[in-house]
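Contents: one structure, followed by commentary.
Note that one protein chain of the assembly has been removed; the remaining protein chains are unaltered in position.
Chains here go by letter, A and B, matching the order in which they are written, and residues are numbered from 1 within each.
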Amino acid sequence: MERTEALPRWKVALKNWYKPYPWLELFALCAAAIAVYVGWLLISMSIEAPPEAAVSTFYVSSWISGLFLASLGIGFIGTLGGIGGGVIWSPVAMAFTPMDSVIIRASGLVVAMFNALVATGPLARTGLCNIRLGIFLMIPVGVGAFVGAKSAIFVAAAFGITGEALVRMALACIIFALFLYFLLGGKKTEYPDVKEEDAFTRFFDFRLPYYEPSAGKVIDYKLHRGLLFTIAVFFVGLIGGFFGMGGGWAIVPALNVIMGCPLKVAAAVSMTGLGMGSCVSVWPYFKAGAMIPIVIAPLLVGQVVGGVLGAQVLIGMKAAIVRFILIGVLLFTSFGLFTKGLALLGVVELPLWSRLGFMGVCIVLVFYLIAKSKE
Amino acid sequence: MEEQKMRIPFAGIVIGDTLYWVCIIGALIALIGPVVSLLAPANNMADPFKIFSLVWEGKSSGEIWAAAAAAGQYPGPLFWMQDLSKGDAITQLGVWLACSCSLPAALFGGIVYLFGLGGARRSVTYFIICMFVAFMILYAMLI
Partner (left out) sequence: MSADQVCPVARMEKLLLASDRSEFSEGAIREAINLAKTCGSKLYIMSVAEEPDIREFAENYPLVAAQELEKVTRAHLESLKERAEKEGAACEIIERRGPKTHEYIIDEAAKNEAEMIIMGRHGRTGITRILMGSVTARVIGDAPCKVLVVPRSAGISFEKILISTDGSIFSEFAIREAISIAKNIGSSLIALSVYKRDENSKAAEASVGMVKDVAEREGIKVEALTLKGEPYEVIVNTAEEKDAGFIVVGSHGRTGIERLLMGSVAERVIGYAGCPVLVVRRP
């Protein structure tokens, strides 16, 4: 009965999509995007490529539309699974595709950035978005990510193949840590109880009460341990900028656990801060030529469209299964990254059966998680 | 009712709306760019027919630009300023616009904080922070 209900509710949500989200321009953009990427794809079948081109126009168009769809898909799955597309994109591409890691990381940064960025506008009007905290957050995130990005370019230029291998292996460890974190679940409290502000937070005047409809009242919250938070966020930004991943998975718990921010506000602030902060960190990749316009453009549009549609359509859906699948993907990706790193170093080339075997392990894990949650 | 008693920060609205609109306009331009690129493939900084195969082969960015660019090298992060009639210059304009949306947002936000516009509480601290943010972005972009 679950299955038959989920589909109609989705359809109903789609029928009513224009009602709760009164941002006409976004939907115009979405419609235009779909028209272009689908329509152009069809048209390009009949367009002749110039004589010296090795591939057809259709091939190029299908790459463009394919990237758009991939980005859209990541935006959806990220929202649905609650883990975020930015964490998945870069590691998966680095583990399983032959593309250059700097280009992958540049694209990962774009993927991680725009989903949040376009949501900030509507969010600021709900009052949830503590803009002062968001702007403040942007500084350690931006600086950290900028340093990370610059280091990434430097490592790639200076260390060549060895660098590529080491980067992948380092990322493997981080992804494995993330896998454990998502598996075991963090300790997040919806409304932390903070007794006193400290000097840091009072100086920056972070307090911003907001109206919580479900409680029917205005919630005023205090924050503390601002300095510790800032330092932690710098390192999160560093990792995000270096590996081309989003940082929301770390910033939300940091806000919640370290600073004592209510979860909804933490989510809103994280989106704002990361979206804005990434505007600083993309530039090293731009300078190095890793942001190839025709490659980045469909990814960008895909994230904007995916983020908008995703949040609306997916609000009522039960997403536990997607979450478990993503956790399984994380595990498998960390394995893939590690083995690829080893292969690049020339240490060892693992045979196919070992990869398939590990994939089997991951699938078993996913099923186990699903079964456990159904009890 | 209580909801009306609570003030939604004007600075937040200004910043949010600026980010939102610049992002959308950038995305729209980036949407059209690749189509223009393919309609006139000779009129591009980098040959769109070579790029994807090169990317998939794992070539680094330097190698890709060397092989695909008409000039034989990367024309720099702001090449759309050089010649906007080229297809991928249009694309890059869109991408650039969307990626630097925080700059105007920070500037407008700073002005709101400095003058206490629209009911926002005047705050020199945040004006300075906004200006620092704008400076960070410009520094990253230009240096």
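In this section, a residue touches a chain if its C-beta (ideal position, glycine included) is under 8 Å from a C-beta of that chain, and two chains touch if they have at least 3 such contacts.
Bear in mind the structure is a predicted one, so any value in this text is a computation, not a measurement.
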>> Counting the whole assembly, list the visible chains that the omitted chain makes contact with.
In response: A
> Which one, A:V233, A:A267, A:L337 or A:L369, makes contact with the chain that was left out?
Replying inline: A:A267
>> Going by the contact rule already stated, which one of A:A49, A:L123, A:M169 or A:L337 would touch the omitted chain in the full complex?
In response: A:L123
> Which of these, A:N115, A:T201, A:T230 or A:S334, touches the one chain of the complex that we don't see?
Replying inline: A:N115
>> Give me the chain A residues in contact with the hidden chain, please.
In response: 1-2, 4-5, 8-9, 12, 20-21, 78-79, 82-87, 115-116, 119, 122-123, 126, 128, 182, 185, 188, 190, 212-214, 216, 246, 248-249, 251-253, 263-264, 267-268, 270-271, 307, 310-312, 314-316, 318-319, 323
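Here, only the chains that are shown with their structure count from here on.
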>> So the centre of each chain is just the mean of its C-alpha atoms; given that, what is the distance between chain A and chain B in Å?
In response: 19
> What residues of chain B sit close enough to touch chain A in their complex?
Replying inline: 2-3, 5-6, 8-9, 11-13, 15-17, 19-21, 23-24, 26-28, 30-35, 37-39, 41-42, 46-53, 55-62, 64-65, 74, 76-77, 88-89, 91-92, 94-96, 98-103, 105-106, 109, 123, 125-126, 129-130, 132-133, 136-137, 140-141
>> Quick check on the complex: what are the chain A residues that touch chain B?
In response: 25-26, 29, 32-33, 36, 40, 44, 47, 49-50, 53-55, 57, 59-61, 63-64, 97-100, 102-103, 110, 113-114, 117-118, 120-127, 129-132, 134-136, 138-139, 142-143, 146, 156, 203-205, 208-211, 213, 216-218, 272, 275-276, 278-284, 286-298, 300-301, 304
